[in-house]
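Below is one structure, written out as structure tokens; the observations come after it.
So, chain A:
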Amino acid sequence: QAKPALTEIKISYQPALYWALPFFVATEKNWWGELGLKPEFSTFPAGVPQIAASASKSWDVGGTGSVPAVLGYVRFGIKTIGISNDESAGNALLATPKAAEAFATNPQSLKGQTIVLTGNSTGDYAVQSCLKKYGLAKTDVVIKNMGQGEIISAMSSGNADFGGLWAPNIYTLEEKAGAKVICSGKDGGAFVPGALIVRGDYAKENPQNVAKFLAVYMRAWKWMNANKPQAIVMMKKFYELGGVSISEASMKKEFDTRPNYDLATELKIMDSTKGLSQADVWFNSIAAFMQSTGAIQTVPAANEYLTDEFLKMVNADKKLREFANNSK
Partner candidate 1 sequence: MQGYGNGKLYQHILQSVILVTSGFLVSSSLGILLGILMGANKKIEAFVNPIFLTLRPIPPLAWIPLAIVWLGLGNSAKIMVIYVAAFVPAVINSFTGVRSIEAPQREAAAMLGIGRLAYYREVLIPGALPFIFTGLRLSLQASWTTLVAAELVGATLGLGSILNQAAQDINPAMILVGMISVAISGWLMTQLLAKAESYAMPWRA
Partner candidate 2 sequence: MADIVFDSVQRSFKQGGKEFLAVGDINFTVKDKEFVAIVGPSGCGKTTCLRMVAGLEIPTKGRILVGDKEVKGPGPDRAVVFQQFALFPWKTVQQNIQFGLKSMSMSIAEKQEKTARLVSLMGLDGYEQAYPHQLSGGMQQRVAIARAYVLEPEVLLMDEPFGALDAQTRVVMQEELVRLARKNPKTVLFITHSVEEAVYLADRVVVMSRRPGLIRDVIEIKPIREKEGWDTHSRIEDVMDLNSFVKLRSQIWKLLREQSLGVDH
């Protein structure tokens, strides 16, 4: 039997992030080829250069954070075609051990403190939700903007007591500097979705490939949920490739605290036939936050860039549906 020619698809992600693990697993398992795809990966250190690179068609599809997903739509017409996972627990406000203790006895001790965070990110979003939860206004604390690496340096050397981080930086700081999560986005009542994205014109030209991409992605989660121990081994390998080494316990925590979805759930979350979908609500809230930071001028309606068209294509095609739901 002659192999059908493979279609190339350019996939972008950020290394050593939980939601990117399915790309790695699918490659190890050689699932792309089964659907006639030949993936070509490019990786970016952060969401911003990633979506900026779409301007030069450096990639076709990929995964990213919800903030860059919104920015990607506003600047470059990037569409969100699915939710990679629930990142709410993966974005959190951390404190050094002493500060965490003080906070535990009196949350109001946060008032007047300096919080270092990466401005206009999902981490920022989670921190804002936490402030709200404890009845603090943005002006009750001093916010300093810096990159995740600088935050880690500042907190672990005692130059900052509070910081907004996302996984796996959270684990690094917990493990190597004894910092404590004092409030995650989840605790703050914020929902932080991760986004699966596609370039607007690629989606128009190659809808079939986009559907196949989603099918592969969902099969990978399906398999990992069914085979945790092997999944952890893969995760370790994947993280190390990205220069991250965290403990097995932290890796387990990744699965425990950051739910992912199967095809049926995805369809439900993205379903906007009865008004705003669940995902629309999440993204509208993120976009409103971004407007408040000045990153965007107006809040785009979520249903302009969120689409379940490709999820539906997967569901409608028997082969793809079975592929996506295959846990082996």
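How were these candidates chosen? In short, all candidates are chains of the complex that A comes from, given by their letters.
The rule we apply is simple: a residue touches a chain if its C-beta (ideal position, glycine included) is under 8 Å from a C-beta of that chain, and two chains touch if they have at least 3 such contacts; residues count from 1.
Note that the coordinates shown come from a computational prediction; the quantities given were computed from them, not determined experimentally.
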* For chain A, which of 1 or 2 is the touching one in this complex? -> 1
* Asked: In their shared complex, at which residues does chain A touch candidate 1?
  -> 48, 51-52, 71, 75, 114, 116, 119-120, 143-147, 149-150, 153-154, 157, 159-160, 294-296
